[in-house]
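What follows is one structure encoded as structure tokens, with my remarks underneath.
Excluded from the complex is one protein chain; the other protein chains are retained at their positions.
So that you can tell them apart, the chains are marked A and B in the order they are listed, and the count of residues begins at 1 in each.
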Amino acid sequence: MVRFFGILIGLFFAGMMVYSFGRGAVEYISNPPVKAVEYQFHEEPKDVSFKSDGPFGKFDNQQLQRGFQVYKEVCAACHGIRLVAFRNLAELGYSEDEVKAIAANWPIETPDIDPNTGEASTRPSIPADKFPKPFANNVAAAAANNNAIPPDLSLITKAREGGAPYVYSLLSGYTDAPAELPEANRPGTGLHYNPYFANLNLAMAPPITGDDQVTYSDGTKATVSQMAQDVSAFLIWTAEPSLIKQKQTGWAVLAFLLIATILAFLSYKSIWADVKAEKKKKEA
Amino acid sequence: MSFPWAQQYKPATEFGQWMDDRLPIGRLVYNSLGAGYPTPRNLNYMWNFGSLAGVFLVVQIVTGIILAMHYAANADIAFDSVEHIMRDVNSGWMIRYAHANGASFFFIAIYLHIGRGLYYGSYKAPREMIWLLGVVIYLLAMATAFMGYVLPWGQMSFWGAKVITGLFEAIPLVGKPIQELLLGGFAPDNAALNRFFSLHYLLPFVIAGVIIMHIWALHIPGSSNPTGVSVKGKQDTVPFHPFYTAKDGWFVGLALIFFTAMMFFMPNALGHADNYIPANPLSTPAHIVPEWYFWPWYAILRAFTFDFLFVPAKLLGVLAMFSAILVWFFLPWLDRSPVRSGDYRPRFKKFFWFGLIPCIAILGYCGGAPAEEPFVMLSQLATAYYFAHFLIVLPLLSRIEKPEPLPNSITEAVTGKPLQQAS
Partner (left out) sequence: MASVDTAVEPNDSAVSEPEIGGVRRRDFINIAAVSFGGVGVVATVFPLVNQMNPSADVLALSSIEVDISAIERGQAIKTSWRKQPIFIRNLTAPEIEAANKVDVSGLRDPETLAERTQAGKENWLITLGVCTHLGCVPLGAAQGEVKGEFGGYFCPCHGSHYDTAGRTRKGPAPTNLEVPEYSFLTDTVVKIG
């Protein structure tokens, strides 16, 4: 009974599928799908490496500080890093006093309530505060930015396919739209052509416009590529502050597990030796 | 329990004896996972994945209880509370990544365990009940994993919840009310998140309960083995402890090496970038797919693109997807070949390795790919074979196939010598 109905159901589903496949195949041949324009002009992220890459990678605090400077001077007006606290900057090598000063002098203040009137107000940040958001809410963000909401950057290198190389490519990849780009795909008003962006046109104007846009205190030449790379490195850190600790812990755990597993394997071998010996004896 | 030559539990201490007379829990462990459980001596490494899945279930329960200490099941702060775990809680990142990757490893173990059962005919008499309980465990695990993926309340969480509950909408007449009942609203929000959290916490313990029944049922006939030949005597078995505890032990170590390599060095490799964007009910991610362990089923769902008579394609896809798993419940009665092990079934072996396995691989690949050609056509072919395999090939094969000669006993298969008097 089960088999009888089984075969009927099986024939039904399999038949449906073969029929659908046939229709699909005819459609595919008679009317082959065209690749969307976005695909033709879209480019994969540039091949760029970071010091934190790979199983032995480490953050370069100098670079992260430079990246923080770029973030502060170029990005922070529109993009928040709301999940990061000022105190976290100590991990980049800033002293306690420096962190305090950065928090207190941050151009956007932390929302608070007036202790006397209870009305909404702001106060200078302290290290325990998270970085204040540049816009109070999404509506305010959209209103101030031509209806495009600047994404928060805390997790951006984890929240985009392609990670930090994508961020780097996007920042350093603005070009003029190619001549052969169809009219429909050309950047409209308020949009900017960037082949690394999924639909080619994004609302963000090129943020890093030219060399020496920021002045690095450590003497590094601030080229466009350098700044883009530094801020991408900084954003790797904001997305995964424990990245290096993860790798270090990982090596310790792997080393331990390797030894433990070898011991367990030897133990297994010795426990089974008798049974295997019996097998050999019988074969002989 | 089952074999007369099983070693008897003898409490080593006076206290042990006292306990044994009152609450024989030591005896229970001894008889189920200890020296009192005679196990076929010829099990290969495919028999390691059941215990491995158990280990990963424990990993999930332990890390999950810990995450629940810090997680907040509220749509406004769920996402931030996960980031709080990642950034501020001591070793929080480790525990979260262990939980996220542990789910994948649990399913890897489960799939290999199921695959073992499919190939070696572990579902056949007298082990049908073990198999049925196993399918129940798998269904519960899928529900648990799905609801767990919703909890971080990222973009994939939100849209996953919306799409999966949308499956129920396909049911005629009552679909829409059922979806609203499941979500507690018109779209996923606080109500859905909270109930998913509650059930995500509960179901693993239900799974653990069904696993106890699964093992209980296993101990009635005892473990199957690669030859499929039943145990004939003491010489065919070894005590589970220390022989298989040692084998499981080192194999768990090996699996943990792969697991920790994943969780410490590429913890997000199996996740989706979009889930690091907080849930946004107004914008769907460009490419929305479930976690990899659901891909084959997802491919079957998407393979149905045409209405059939009065049945819409959407409903057909949902029916097919559920049937694809439900068909396993009937497997013991679909495959009537008296030979259990695929090793001795020349034709079954070919259908298994060149039909079923590639078919599931294709379905898995297409399920993770965008809903474009040629992936849809490929998944249609693979879906056709999938149903044909279980519902047509297996029932017919068990009639026409001529199996190879079986060894007389496990011992004979191991030593290559016919059974003499047991030494």
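Everything below uses one rule, namely that a contact is a pair of C-beta atoms (placed from the backbone, for glycine too) under 8 Å apart; a residue touches a chain by one contact, two chains touch by 3 or more.
Remember, it's a predicted structure, so these values are computed and weren't measured experimentally.
Among B:Asn42, B:Ser224 or B:Thr237, only B:Thr237 touches the chain left out of the display. Set against the missing chain, the residues B:Ala53, B:Met94 or B:Ala170 yield one that touches it, B:Met94.
Although one chain is not drawn, its touching partners on chain B can still be listed: residues 7, 12, 34-35, 62-63, 66, 69-70, 84, 87-92, 94-95, 234-235, 237-239, 241-242, 245-246, 249-250, 423. Chain A meets the missing chain through residues 85, 87, 127-128, 256-257, 259-260, 263-264, 266-267, 270-271, 273-275, 277-278.
Convention: only the chains that are shown with their structure count from here on.
Centre-to-centre separation of chain A and chain B, using mean CA positions: 31 Å. Listing the residues of chain B that touch chain A in their complex gives 41, 80, 83, 86-87, 93-94, 97, 238, 242-243, 246-247, 249-250, 253-254, 256-257, 260-261, 263-265, 267-268, 273-274, 276-277, 286, 303-306, 308, 316, 320, 323, 327, 330, 333-334, 336, 372-374, 376-377, 380-381, 383-385, 387-388, 390-392, 395-396, 414-417, 423. Chain A contributes residues 2-3, 6-7, 9-11, 13-21, 23-25, 28, 33, 55, 83, 88, 151, 154-155, 158-161, 163, 198, 239-242, 246-247, 249-251, 253-254, 257-258, 260-261, 264-265, 267-268, 271-272, 275, 278-279, 282-283 to its touches with chain B in the complex.
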